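Note that one protein chain is taken out, while the other chains of the complex remain in position.
Entry: chain A
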């Protein structure tokens, strides 16, 4: 049946390093039918439509590797799969997720392609692909396409599914330190590191952020009294029940005062610098609507500051801005706000805007009235009218903070008990000591937003994500446990189980995901084929696991990707095809190479690839490894070994029935194969399995005596326990 449409045959989410790239992608299998006969240069107006809808495509370099390269391909003629790839990446870029990887490849069936694009999040990229299909079809059929609507929907999906900016900046900092991360929930709960070395973050909270400290920080009165006890300056204040109470309290404390709700946030219902009974009573009523109780406290003159404390150190500081307008003698206050303030492109209501739009809320109204104007009044030309004091705290002032003040805010965080805290400080000049100017700490916040430090409205962005990551993983801690990835043909499971046994013997709580089940600390937890992404992920999420052994079937690599970003040891047992990958069009030897090399690609620079020297394809992969290579071979005379050993390389060999550890030309006999029960049957493949396991154990620095003891006592039986 002929058709000129683009159909999705399947969309596969490759959730880790995969046959295409190191990062998660969506792989769409599409059928373009008879569009195969219609490359882009044959469709009148297609180039024009496409380039006008998405002018940003000019930046796509594509195979010409130059600006405009992709559009040149479109002009010269290319096929819908390739165009979809670029369009979906461009749509994601427009929605705030720039960059990324893309490929479009034919499969051996006419009109069927694999289109691959970076998956920032499965749901986001899925929609981007669908929108790209619709856009390309609209271009082909000369129909309208609402790019803005597609981008805005995509943007919503990004907001819904991707990490928020605070968590995002921490994860980014972790990535730049090559720390692995796992999102544990659809929200902002993220695991950094693997297994027992992991830490967790949830926005700007860490797994060491104390729940009690958080509840203290929410109780402003308690926080204030604890801080005051330790000599940290705070505005003294009292909780009041009525407007009359408020006035009485204000007189006791001394004017001017601040009136605010006890549990409000984002500065709502907060009135500062109140001096008259009328102001105070009005403020009381508004504040009461915002929170359960109302507090009257000493007014601390100065600007609002937010100081971020991470791990006992102040790492960033921001100052509040005062929004004001200058009268022009014609416009009303409301008009001036729009003309002079809200016209600033930095102002907006999304998280991407460093400044909020200025609203004449009740507090601002009071401020304006105090200066003798009504919202509809027209201030004379040149008259400055303050609309809002301490609006957005988003002007970076990190470098200005006086060292004593930095110490004081760190103490405040310590008193409350928070490892990460946003300390709100009011002071005229943050570069001078607090005491000299009556400055005070007004609040200590748990889980502070980081946006003001990452994207300040003015001044330098601060590397707060980096500071948090450093706090969680000090002194270059990699957050990694030894991860052994095992793939190849036959023998994967056996090698995985022997290696696990050896890790357990050397004292590691080890997790194993393999084709006979999921094992934790010698116990079979779930039987069945668990050489899968999901089970491997579970092992890496487990806080008890000190070492992970993960078997990857070729099918799992092709359909799911790897569960880890990098590994300490990547093992390929052999190159024999034992799985049928034809339905994924991955059955040719070249595709098989592409599939299995994934295991070698992810070996850490400090890690090791363990390869079977008998297999030329595996030997070819040696140069793809960032770390060391240890060969194992039943035939010690292979030429590749000679070359490898001549450079001082390590190998594990079988010589005269003995397992031999080689380093360069040096050889040490470990034990006789006859002493190893699993190889007692004399099968050649079991001998290779023993060699592979020994090589892996050496790669993990397991002591020879442990290896020997482990091999001598390991019995491969039908019962799936270890």
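Following the convention adopted for this analysis, a residue touches a chain if its C-beta (ideal position, glycine included) is under 8 Å from a C-beta of that chain, and two chains touch if they have at least 3 such contacts; residues count from 1.
Definition applied: contacts and distances are computed from a predicted model.
**Q** Quick one: find the hidden chain's UniProt protein name among "Extracellular solute-binding protein", "Cell division protein FtsL", "Cyanophycin synthetase" or "Sugar ABC transporter permease".
**A** Record says "Cyanophycin synthetase".
**Q** Among A:9, A:109 or A:222, single out the residue that touches the unshown chain.
**A** A:222
**Q** Write down which of A:40, A:209 or A:272 is the residue touching the left-out chain.
**A** Residue touching the absent chain, from the options given: A:209.
**Q** Of the residues in chain A, which ones touch the absent chain?
**A** Per the touch rule, chain A residues meeting the hidden chain are 184-185, 189, 200-202, 205-216, 219, 222, 226, 229-232, 411, 414-415, 417, 446-447, 518, 520, 523, 525-526, 537-539, 541-544.
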